[in-house]
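Can you read through this structure? Questions will come right after.
A single protein chain has been omitted from the complex, and every remaining protein chain is retained in its original position.
For reference, chains read A and B in written order, and residue numbers begin at 1 within each chain.
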Amino acid sequence: MTMTTPEGAVLTVDEAPGEDFRPGSVGLVGRGFVWVGLGVALLLPMLTVDFAQACSLAAIYAIVGLSLNIVVGYTGQLSLGHQGFLGLGALTAANIVFKLKVPFYIGIVGGIAAATVAAVVLGLVALRITGLYLSLITLVFGTAIASSLFSLGSLTRNGSGVPANRPDAVSTNARYYLLCLLVMLVIFYLDTRLTASKTGRALLAIKENERVAEAFGIGVTSYKLLAFGLSGAIAGLAGGLFAFRSQTYAAQDFTETGLSLALLFVVMVVVGGLGNRVGVVIAAAFFALLNYLLDKLFISWHAFRHLVEHVPVLNGYYGPNKGALAGLIGAVLLLQTLIFNPGGIGESVAPIQRWLKGKRFSLHDDSASAGPGAVEGSSVRA
Amino acid sequence: MTLAATTLAAGAAPLALDVQLKIGQPFVVGLLQGSVYGLIGLGLVLLYKSNRIFNFAQAEFGTVAGISAYLGLNGKLFHIPWHMPYAVACIIGVAIGTLTAVLTERLVVRPLFDRPKVILVVGTVGVLLLLIALESLVFPEGKSLPAFNNPKQGVFRSLTDPAARLGFAHYNLQWEQILTLVTLVVLALATVAFFRYSRNGTAILAVSQEPVAAQTVGISVSRISLITWTLAGFLGSVAGILVLAGSAVVSPGVVTGTTLVGGITAAVLGGVTSLPGAFVGGLLVGLLQAYAGTFLTQFPGSESVAVGVVLLLVLLVRPQGLLGREA
Partner (left out) sequence: MSLLEVEELRTGYGALPVLQGISFSVEEGQTAVMFGLNGAGKTTTVNALAGLLPIWSGDVRLDGKSLKGLDAPKIVAAGIGLSPEGRRVFPALSVLTNLRLGAWTRKSAGRKQADDTIARVFEYFPRLEERKDQLAGTMSGGEQQMLAIGRAIMSRPRILMIDEASLGLSPKLAQTVFQVVSQINDDGTTVVIVEQNVGVLPYADQALIMEKGTITYDGSGADLEKSGDLRKTYLGDASDLH
């Protein structure tokens, strides 16, 4: 077989050009101030009990977002079953700790292992076939596991839920939030390492053009499988944290909201910006807190409440239908992002990000390498 | 005494009754459910052929149709109910469901046409979410659509009363179910015939096989895309009305919840590009679920697990599907 000319698929990874620009003392102080401010803002939720609990969920969703981002953003595949991995992680972690009386962290590791195995098995079947079969398989997996394993009497204490007691060190909501935040930051850092590694470059090449990547000797299927397995592992980790956050494994968390949870994860990743870590984390936090914020809005803010009662359209979403309102916001943001703003939140905040890293503030990226996500807008078709 | 008499009466044909209940009844139920899956699968295959994507909003066109039909039946104009005939409400429902698909094509698919396929697929996910959210707005609580043979509004009220069962031995079969089955088979055959014999059907195949060559013979790819989505929307809407009439509670996202996974499995079993394959696949999924539900009652979720396992096995052994042939 002859090598085909890799027309239009030049696999260059630009090194950031050695920039002369260094921020002056005012700039340094300004940047330092913002960094510290960000840090303080992240710790603020620890002061309250219920907001800390909501923010733990935000951190957990951010982990799921980073996990799904590896599949959708880096490999260009679609998973509609990530709630399955999350649930599997939660189920396993809670059951191991409750039944075998092992420490918390072993439960978490067990959850990771279970989700990884599930992801690898699904990936082995689906990723051999070209196209977007993974989206179908994961969708079927998500619904099947929700109606079977998650509801199995022996694993749910006949539906009454498996207790998941936090260890003493993180027993309060505030401390548990701190744990979730730290885990999220570690995953974030590992993800940075991943995209900078050989594996990251291979994934980028595969997403650009599978055939060309293959011609360069990249094992397309094994790299996709590696990425999907990794994604499953991270989702399983998030699942373990999820169970101990609510301090019980309850099947309803994954069965009743099943598909809509899976779709919400997709919304997070797309709205955040495919392949863009910072954007995905921001979007995940936003959607995790959306219902909490809407609750506050509807209950605490009387002016809004009056408005809602008297405007027919808003009226439809009042009360029991808050979930639908969140759904509407998600759907509109998703379609808006896809059609008008493919870079997502990540692209919008990129100038601030660069400034914080000590570069000049500019709306255009001078150093062209922005990780695998930067290829989304390219003309490659699957 | 009564107990003994019953036992004696049943004892006359215990085996036959058991066969009817455990083999015959699931067969009928599975066939009915399966033909709905087949219809959803047909729509999915149609769009896969023309756009090479999976449309996750396919079943939701059916919910839109069902909710529109309900609103048509029970709607009020200035607080006066308008008493629309049942058949008219259903036709309006199908029309609105189809229109939803057309709008999807124009507003979401068209702008994303030249982007990576995964983006287009996520676009259909966005449509699904948007439709569910909008349905909650106009239709906040679960209401049910009357059955076809409902005494007050049903289209066959003169034919039979709702309690009437067809006298096939002990099968629990009603006229509306026969109607459902006949409609589904006719639609499936019509779809296949459309591709075999009509000009536009052939053009859809041409576009799906060689889009560039299709343009060189003067076929407008964007017009074909619109035709395909219209057809798919129509199939999804009819499937939705058939699912919702009488049996289920109409609520946002209901048709997606009950038929999307089955329809997708049907399409994949049939090979994703084969129309007859999708329909046969649908029947297989329906039967599989019915028998799993009958014989594996001790496992929760045995119906969906059975479907998932078969899907995995088929993809493992025959990734091109059971009838993996473009037709």
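One rule holds for everything that comes next: a contact is a pair of C-beta atoms (placed from the backbone, for glycine too) under 8 Å apart; a residue touches a chain by one contact, two chains touch by 3 or more.
Note that the coordinates shown come from a computational prediction; the quantities given were computed from them, not determined experimentally.
Asker: Looking at the full complex, which residue from B:L73, B:A101, B:V127 or B:L205 touches the chain that isn't shown here?
Answerer: Answering carefully, the residue with contact to the hidden chain is B:L205.
Asker: List the chain B residues touching the unshown chain?
Answerer: 199, 202-203, 205-206, 209-210, 212-220, 326-327
Operating definition for what follows: only the chains that are shown with their structure count from here on.
Asker: Touching chain A in the complex: which residues of chain B?
Answerer: Within the complex, chain B contacts chain A at residues 52-54, 56, 108, 111-112, 114-119, 121-123, 125-130, 132-134, 136-138, 140, 252-253, 256-257, 260-261, 264-265, 268, 299-305, 307-308, 311-312, 315-316, 319.
Asker: For a test of understanding, state which residues of chain A touch chain B in their complex under the given definition.
Answerer: Residues in contact with chain B: 72, 76-78, 80, 122, 125-126, 128-129, 131-133, 135-137, 139-141, 143-144, 146-149, 151-153, 259-260, 263, 266-267, 270, 313, 316-317, 320-321, 323-325, 327-328, 330-332, 334-335, 338-339, 342, 376, 379-382.
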